[in-house]
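On to subunit A.
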Amino acid sequence: MADLVVDLHDLWFAEQSCTEMAQAHTQAASTVGGCDAADALDRPAGIGLGSSGFYSDWSYLRDQIVGMLTTNASSLDDSAAAMRICIDTFTSTDADVAQDFKERQAAIPYE
Partner candidate 1 sequence: MSEMGRHLDTLVVSATTPDETASATLHGRTRVTVSLASGYYAYTTDDRLADKLAQLGRLLWVARMQEYYRFKSEQLGRQVRGEGAPRTPAQSERREARDNIVARGVSHDGAVGLAAVGLFTWTASVAPGTARRSSEEEFCSAAGQAAEQLIEDHLWNLALVWANGAR
Partner candidate 2 sequence: MSDNYGDVRGEATTLVDRFAELETRHQAMLAFETAAEDGSLDDAHAWTNERRARELQVYSDQWYGEIRSWFEDIEELFDELADLPDPGTLLSTAQSLNPALSIMSGPSGHTDISGGTEYAPSASFDKLQSVPTYLADWNGIAADAFKSNFIPPLERVAHNEFEAIVSLRSPLLAAGEMWKQARKDVSDLIDETNSALDDYEGGKGAADAVLALSIIGAVVAVAAVPFTGGTSAALYWAIAGSAIGVTGAVVGYPAEPKKELDISGDTPADIAVSLRQAVADMKLQWIENEIFIRDKIRSLTDLISGYTAPSEDSPPLPRYPNVGAPTSGHTYSQATVHEFSLPRPALADTTPGNAQDDDHFGKPD
């Protein structure tokens, strides 16, 4: 049982790390998605590539980058969720494991 608790505690560390990395991706996606160059590129229609310059290509690339950040965020987030499910399935059926796991979490916190 001691080994199972150690493994669950390790799994919990992996879950926390994946959650943090998912959040980083989500936050980056939000920053990138919130960046809009429409006003900055605005000018009269007779200048450069027209009134919005290269905006449509730029915003397409931006959305693509938001897309890949979001995809990676979901993969990490859902994997973290899977790890929580796994921890739950082992702790919900055995009160002693649950108790030992809780104590180990308190003794070796994630930081």
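The working rule: a residue touches a chain if its C-beta (ideal position, glycine included) is under 8 Å from a C-beta of that chain, and two chains touch if they have at least 3 such contacts; residues count from 1.
Inclusion criterion for the candidates: all candidates are chains of the complex that A comes from, given by their letters.
Note that the coordinates shown come from a computational prediction; the quantities given were computed from them, not determined experimentally.
Novice: Here subunit A stands alone, and the other chains of its complex are listed as 1 or 2; which of them touches it?
Specialist: It is 2 that touches subunit A.
Novice: Where on subunit A is candidate 2 touching in the complex?
Specialist: Per the touch definition, subunit A meets candidate 2 at residues 3-4, 7, 10-11, 13-14, 16-18, 20-21, 23-25, 27-28, 31-32, 34-37, 39-44, 46-49, 53-54, 57-58, 60-62, 64-65, 67-69, 71-72, 74-75, 78-79, 81-83, 85-86, 88-90.
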